[in-house]
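All protein chains of the complex are present and in place, except for one that has been dropped.
First chain written, first letter: the chains are A, B and C, and each begins at residue 1.
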Amino acid sequence: MARATSTPAGAYAGRGMQIQTVGLRGLKTPVRVREKGGRLQHTIAEIAMRAALSEGSRDNCVEILTAVLNEHIDALSVTSFRFILSRLQDALQAKSVRLEMTFPYFIDKRAPVSDTHSLMEYSCTFSGGIGDDDGFILAVAVPVTTLCPCSKEISAGGAHNQRAEVTLRVKFRNFIWVEDLISLVESSASCEVYALLKRPDEKYVTEKAFNNPMFVEDVVRKVAVSALADPNITWFSAGVESFESIHKHSAYAYVDSRELS
Amino acid sequence: MARATSTPAGAYAGRGMQIQTVGLRGLKTPVRVREKGGRLQHTIAEIAMRAALSEGSRDNCVEILTAVLNEHIDALSVTSFRFILSRLQDALQAKSVRLEMTFPYFIDKRAPVSDTHSLMEYSCTFSGGIGDDDGFILAVAVPVTTLCPCSKEISAGGAHNQRAEVTLRVKFRNFIWVEDLISLVESSASCEVYALLKRPDEKYVTEKAFNNPMFVEDVVRKVAVSALADPNITWFSAGVESFESIHKHSAYAYVDSRELS
Amino acid sequence: MARATSTPAGAYAGRGMQIQTVGLRGLKTPVRVREKGGRLQHTIAEIAMRAALSEGSRDNCVEILTAVLNEHIDALSVTSFRFILSRLQDALQAKSVRLEMTFPYFIDKRAPVSDTHSLMEYSCTFSGGIGDDDGFILAVAVPVTTLCPCSKEISAGGAHNQRAEVTLRVKFRNFIWVEDLISLVESSASCEVYALLKRPDEKYVTEKAFNNPMFVEDVVRKVAVSALADPNITWFSAGVESFESIHKHSAYAYVDSRELS
Partner (left out) sequence: MARATSTPAGAYAGRGMQIQTVGLRGLKTPVRVREKGGRLQHTIAEIAMRAALSEGSRDNCVEILTAVLNEHIDALSVTSFRFILSRLQDALQAKSVRLEMTFPYFIDKRAPVSDTHSLMEYSCTFSGGIGDDDGFILAVAVPVTTLCPCSKEISAGGAHNQRAEVTLRVKFRNFIWVEDLISLVESSASCEVYALLKRPDEKYVTEKAFNNPMFVEDVVRKVAVSALADPNITWFSAGVESFESIHKHSAYAYVDSRELS
């Protein structure tokens, strides 16, 4: 979808149509992301981008995005993401640009007792704008275990528990590592989740969750307390969806730091 | 996940944790929706709900939601939705409640030449709150055809075209029919889409799209002009995702009426 | 996509291209399904259909499917489904026809202790052919609870448990009710799942699962034993996917009755 010189679009211009944005969605591309440990991790990002273009610059967004990405996707980080935004704005002569990149991110975790290594996958999103909205949001989706306090209290044995997913989104002052956000979340649930557990590990996580019952609102509250305690985090939202083992629907809790009094 | 009287949650209460919300997601239930023509349409809604509960009322959200829904899902409309919110707030003794219901909605369309009837499916969402945020948003996702103006201009024959999906979300002063929002969108693309076309109809839609080339930003602009012209609509956003026939990714345009100058 | 009289398709006819099939996918339509209790349930089916057309009959599949469906979707059952297939074959003058309809299906369940009513949603598929393959398969996807025997045995308290989904597919001699297949599955897991539970019910399901630990292979085996014991069932497959609460991946077990010795 390149741009014709005589686009009929002008016919509908009418009132105040200057701030609409145009771009693309669903473009996948290999990227390398800087890990906290220093290495570069190979992964695959799904990209959405849109820009408020001025009249004189109806160029091919995809071509420009591809060119700019190709310069920088070999070492993606919070820092280089901001640089990509700035380069895109220049290249597109845009009033504003928004860019979102979502990718699987792997961390080498060690099982709690046997210390066995395995790669655990998380979903991570870099999302930011330049121009009208200069915000940058880092988001992680982290699987955890929740164990129901009520079920434990009323039952003669056991307690229903299940996988849950915590989505934490933050704005921050300085640099922040994905790894640190994930740790913040993993320490806020009944137990964390692993790709590989031996039997002593399975005993450990079962007992840990059983001794640490939490409703979804308890998890969201604990995430919020940790996020509020970090002076580097200037805004956050946290949602916890628990795929209840006794229901077909999910329990859900949500908090936005702007609404906290 | 009923509520224990002695929840351990208090341990993390800390600073300003009053405005977190708790509820559910992914609950499906049959509903009947009032059509513009007066009939009631049977469909199936997926429901998300969350409420800011006060300390003394940690009851079972699902039980209360189910009871309130059962009174009203036999004739769902914009009007009854607001009543459901109000009843939920009372029953939960909640500071605020948010509710979202998404359902397939069928309209009996007639093919443009042969006048053949067929049922066309759209996705519709009622989304609203009471308490902190009294807004109500009606959203429709409408499939249409887009035909690329540039491709037509530069090619010796034909022009690439494809299915696109327009998502229009509106706030409004008085009552509004889903059917009218869908019509607004369908008249804003290269051509509208049908479930059943005979050969004279296929000739008609092919030629109509070919004579009416539009980029995604043209569609978004035409939707915006129509929405701005309706004094009943107080806010809207429109997104157009075009599943490009020459690419694997989508072209995308978006406008929010608050950003229009 | 109506058919031109002079299709260029013949150009590639080549060797043995008679048995290819053509049809449609992703068509949604409202249907009414006969319940075991006698009532008709309103739901929405997603339809896939394909037919081996003979050379002289390149008509519009969708038009014919729509016409045939409109005669019969007001009382869909295993019986009427077979009649639809036969009518489609006639109307399309096809050597063979395959049809698949998947729809949400709601059953009014009672909580185990409080006897509270609620609607529980299952996914159901009617899938069948006429011509080359006269088989009919009825499939249900049923959410259940699994509780890990190993975790219970090795831990000082509790046991990890989670939601699982059992997909049972059967061929049968005479008539069979969806309700009976769902019951067969629900009695084969650590516990069944409900849309609405009061506190005494939550105590009951927690304790039942804790006293009834099962691996995914235990569930699949118990489903298989019940299906083998039913002389009406002539073939089945059963898959159990358990959304492990201690992992991000699923445990999975599968059995096909043809492979049992």
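Simple rule for what comes next: contacts are C-beta pairs under 8 Å (C-beta built on N, C-alpha and C of every residue); 3 or more make two chains touch, one makes a residue touch a chain.
Keep in mind it's a predicted model, so treat the numbers as computed, not measured.
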| item | value |
| --- | --- |
| From A:102, A:118 or A:212, residue that would touch the chain that is not displayed | A:118 |
| Residue, one of B:127, B:183 or B:206, that touches the chain absent here | B:206 |
| Hidden partner chain, residues of subunit C it touches | 1-4, 6-9, 12-28, 48, 50, 62, 132, 148-151, 153-154, 213-218, 220-222, 224-225, 228, 241-242, 244, 246-256, 259-261 |
| Where the missing chain touches subunit A, by residue | 1-2, 27-30, 42-44, 60, 62-63, 66, 104, 106, 116, 118-119, 121, 195-199, 202 |
| Absent chain, residues of subunit B that touch it | 120-121, 143, 145, 147-148, 150-152, 154-163, 191, 193-195, 197, 199, 202-203, 205-207, 209-211, 243-249 |
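In the analysis below, only the chains that are shown with their structure count from here on.
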| item | value |
| --- | --- |
| Fitted rotation between subunit B and its twin subunit C in degrees, CA, nearest 5 | 180 |
| Where subunit A touches two or more other chains at once, by residue number | 148, 150-151, 154, 244, 246-249 |
